[in-house]
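Heads up, one of the protein chains got dropped from this complex, but the rest are sitting where they should.
Chains here go by letter, A, B and C, matching the order in which they are written, and residues are numbered from 1 within each.
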Amino acid sequence: MAAVTSPARRVTNRIAIVAVLIITLIFLAPIYWIASTAFKPRALATSVPPTVLFQPEVTPFVKLFTKRVQLRKPVEPEVYDAAPWWEKAIYDGGERVLRVGDSVQLSPYPDRFLNSLIVAVTSTFLAVAMGTLTAYGFSRFRIAGENDLLFFILSTRMLPPVVVAIPMFLMYRVVGMTDTHLGLIILYTAFNLSFSVWLMKGFMDEIPKEYEEAALVDGYTRMQAFFKIVLPEATTGIAATAVFSFIIAWNEYAFALIMTNRRAQTAPPFIPAQVGSGLTDWTVIAAGTFLFLLPVAIFTFALRGHLLRGVTFGAIRK
Amino acid sequence: MLKKKWTALLAGAAMAFTVNAAAATELTIFWAEWDPANYLQELVNEYTAETGVTVTVETTPWSDFQTKAFTEFNAKGDAYDMVVGDSQWLGAGSTGGHYVDLTDFFNEHKLAEVMAPATVKYYAEYDGKYWAIPAEGDAAGWAYRKDWFEDPKEMEAFKAKYGYDLGVPEDYKQLRDIAEFFYRPDDKKYGIAIYTDNSYDAMAMGIESAVFSYGGDLGDYSTYKVDGIINSPENIAAVEMYKELYGFTPPNWGKVFFQEDNQAITENLAAMSMNFFAFFPALDNPALNPNAANTGYFANPKGPSGAQHAALGGQGISIVSYSQNKEEAMKFLEWFIRDDVQQKWADLGGYTCSQAVLKSEAFRNATPYNEAFYQSMFMVKDFWAVPEYAELLTAMNNRLYPYVVGGEGTAKEALDGLAADWNATFKKYGRM
Amino acid sequence: MAEIALQNIEKYFGDNYVIRKLNLTIAHKEFVVLLGPSGCGKTTTLRAIAGLETIDTGDIRIDGKAVQDLRASDRDIAFVFQLFALYPHLTAYDNIAFPLRATRESKAEVDTKVRAVARSLRIEHLLNQRPSALSGGDMQRVAIGRALVRRPKAMLMDEPIGALDAALREEMRSELKRLHIENDSTTVYVTHDQVEAMSLADRIAIMNDGVLQQVGTPGEVYQYPTNLFVAQFIGSPVMNILPATVRAGGADGAEVVIGDGDAVFGFPADLPKRLEAKSYDSLVLGVRPEGVIISTTETAGHVPVEAHIIEPLGAYDIVDLKIGEQLLRARTHSGMVERVGETVWARLDAAQTHFFDTKSGDSLNIRLGEENGTRQA
Partner (left out) sequence: MAVIARLESDTRAAARGWSDLTIRNIFILPTLAFLIVFNIFPLIYSLGYSFTDFRASVNDPVNFVGLQNYRELLNDPNIWRNFTVTAQYVIVSVGGQVIVGFGLALLLNRKIPFKGLITTLLLLPMMMSMAVVGLFWKLLYDPSWGIINYALGLGSFDWLSDPDVALYAVAITDIWMWAPFVMLLSLAGLSAVPQHLYEAAAIDRAGTWYTFTRITLPLVAPILIIAIIFRTMEAFKSFDLPFIMSGQPTTEMISIRLYKMAFQEWQTGRSSALAYIVLIVVLAITNIYVKYLNKVKER
């Protein structure tokens, strides 16, 4: 199915392909830079000219997971020799690991990462579950003022987070919910719920009513029909919505910055807080960033079909 | 029916996530992200070894240290049992009910005599009461490149140009001359690195150092009079000097704080660099600073009138009144002020405020910068400590930053504007 | 207006031919229909003429000039798409004006031409409508208007009325005929509908599997199909095809035996002789239903057969006659055979009987003399 084209057109076509490849590389360069910095020796992170080829090392990750302090005098040779490889790497960087008794003190990073997981997974589950039910309701039943309600639901997502954060902070402080997982989960659920209703309503509208009607005629109750017929049909939509809700909750910064401090703090406000003492250690930031991006990158690849559909669909529905 | 289930579910989830609050054998101290916090962690690990009470030092970058702390205070949160808070927080911390009154504790242990006078005045006292135990003394100082200064060729060229010997600057005029002398953009060498970050108190502290050495003040701390003081001729000259120094900084120096100023030395960018003493361990660490052996330190130089002061850094440690573990925290503080602990604190790298330790030869010679630190601690001055200090800081940043970095208007306009802003703020809070 | 010549056109995807050695010349002002089942290569051929599709070998000449390497826009042809391809965001007026504006004609000229075309298509009242507001027939009128307004060298139409319902299709068919007569444009028209082809074409080119099977006037391709494919593709109901053998003898001098002797029809005596001149393995006989002549009473030279199915179609009936295991369909006056199971007497009209080589499917080109009054076309 190729039309006759002029030679000039064929040349433009080839230029376009080359341009696409170049632009793609440019877009990926920052991500490559993050990933590569996570494996660089500290000195190479800020070397001039920038280092592209180097011997990768995992020292940044060792640093990421440990509490360290700067050496004030060189470490004694016998102590150094007795140290395991990872501790030597830290000694080499002019630091030593903090210990309580004999056990190495861990940095808060694993905790924060876990917080991110708890909050993102729970809020995603709630938002998608509630959103799916509500979307089904809007899609199948007659509801007075349906469009106004839908617009209301959507409008709750248009506000800058800080606008919502002020009253939420005041309310949370009365009930003691600042810096709790639950507080953050509620915020993220509310934030994602409207999005989830909209996205899911689009998918629900696409599922023919006849499917359930056939099931109802066959003697299913509506609930059975919903769970056995509609939900399986809506899998793609649910997957797309879940991935998006997860990514939004996973990456959220403003609420987490304002509402959490220690117990429930997630990784996004925490990672920028690890700039290092005295001198910025970009390799550790990169290592933390790299690990934090990994789940999302894996998600993106594993579910790219759903993602593409979700992005465009969610937008077009509006 | 459904609603009940729903709330039950939420409550269940809440329980699942918040069980960790109860255990009393854990103490959390909140501080900013810098080396002293790591030294403190190391110190308190010994407390854990002694008592079994786990003590964790939580940190956050300087840029949002204040925000985080006060968000937690104002939420009446119990995430932190103690906080190593900035000196200017005392007013807000005490009048806001965030800090536990430590006056009895202070008097009982005669801390006013044990700790250095400036640290007691600035880190602990507000409105006649004590709210904190001086923990980390600090002041603004300078690092410089000894190898550049001592290069005979440079010395000769400098003498020829300025008519006096190149050496550690004695006053701001010399500071300026040396900065100008080493400012060679074509060679990627620059004169000086100063604080310019306008997000918290970084630039404010840099300017204060100049203002205080020029013999100026921020205002009358007892009457809240600012007009004529903050915009005095001395202050105008000091701010103009600060702006002039900015002209000799490396490129992209419009929003920098301690890391960048340290990098100015490690990356061979600047001849001299302003920083708080607590940030100097990185410069003394050969693994981080290839020029460690060639880095020297000096205290903030004199102003034209001969006055010599430095902006105060450092913090006292306070107990947060919302803490569930106040008793345990008291016990910790009793441990912390013990002489042997203070000595250990100094040995680990902390800047003790204990007079006995400070004055010891061992302390003053422990690092290349401890001597300069020791001198500085007797000439420090500080910012306002009133509860509304954050608004005062914002105004200062808003007025002075556009002048120093953006080159807008004149120093006099900026300071007149600042005087008006501060006046209005004090009026708003009924202080005058 | 122009002559279009296709010379040795070939197009293939890998080993699969889409068009194979195609040679066809469309004369100036001629209306040629490319007819064939879907996937036979007719649309590809049309698109290749337009420049919407590349070819691998051969020449496409318009007025003698080879154009196969020219872009569509440089060939000066118009194209009417099956799904109209109207620009959905433009009004009917703007759609028709589009090709004129694209070549920067003056505003006044555009207006004059658009209105003239609209008048001839009788769509003046629709000019301000968008395509979404138009009926299928009107959309097609606009699409044709857009093609005509430029006065192109040739009009190419790809099943232009295929998407319309039956009644509208008939109406548009006569309208297309009228427009062709009025405009005298060289036209290549693609369809799979043989009725459309027969009614519109000056000549029909029948294609199958990328190969041109036969080119001729509607009458020629109907009466003298060159092979079994054409024979069966043209005409409705389809031609009867039966295996047959021929022998001398019988009342007429020659006999055609259907199958294993299920029926024996008399034929003119010169048939065996004429067949001898041809080379073939075995024979297939083809006869259109109207070439099966039926009598309800016993008649000399007729063979008795059983009426198996009767399809009353109003103007006439189609009666399926059982010959052994096979069926022979005959066209009769309506109501001539009254009920299924009756025995009727049949013979084949020699003039309408075709003989094909079973193996190649090609017609052996035996044309026996016509009999008077037996044709019922």
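The working rule: a contact is a pair of C-beta atoms (placed from the backbone, for glycine too) under 8 Å apart; a residue touches a chain by one contact, two chains touch by 3 or more.
None of these values were measured; they are calculated from a predicted model.
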For the full complex, can you list every visible chain touched by the one that's not shown? A, B, C
Out of C:A5, C:L34 or C:A72, the sole contact with the unshown chain comes from C:A72
Can you list, in ascending order, the chain B residues touching the missing chain? 2-3, 6, 63, 66-67, 70-71, 73-74, 92, 95-97, 188, 196-199, 250-256, 267, 269, 387, 390-391, 394, 398, 401-402, 405-406
Residues of chain C in contact with the chain that isn't shown? 50-52, 71-73, 77-79, 81, 83, 85-89, 98-99, 102-103, 130, 146, 150
Applying the definition given at the start, please give the residues of chain A touching the unseen chain. 1, 3, 13, 16-17, 19-21, 23-24, 27-31, 33-34, 37, 45-50, 130-131, 133-134, 136-138, 141, 143, 149, 152-153, 155-156, 158-171, 173, 186-187, 189-190, 193-194, 197, 209-210, 212-213, 216-217, 219, 221-224, 226, 247, 250-251, 253-254, 258, 267-269, 271-272, 282, 285-286, 289, 292-293, 296-297, 299-301, 304, 307-308, 311-312, 315-316, 318
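Heads up, the rule we're going with is that only the chains that are shown with their structure count from here on.
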Chain contact graph: line, ring, star, complete or other? line
Taking each chain's centre as the mean of its C-alpha atoms, which one lies nearest the mean of all protein C-alpha atoms here? A
Chain B and chain C have mean C-alpha positions lying a whole-number Å distance apart equal to 94
Centre distance in Å when chain A and chain B are each reduced to the mean of their C-alpha atoms: 35
Numbers and ranges of chain B residues touching at least 2 other chains: none
Which chain A residues touch at least two other chains? none
Chain A residues touching chain C in their complex are 1-6, 9
Sort out for me which residues of chain C touch chain A in the complex. 51-54, 68-72
Of all residues in chain A, those that touch chain B in their complex: 46, 67-72, 92-95, 98-101, 105, 108, 118, 122, 169, 172-173, 176, 178-182, 185, 257-258, 261-264, 272-280
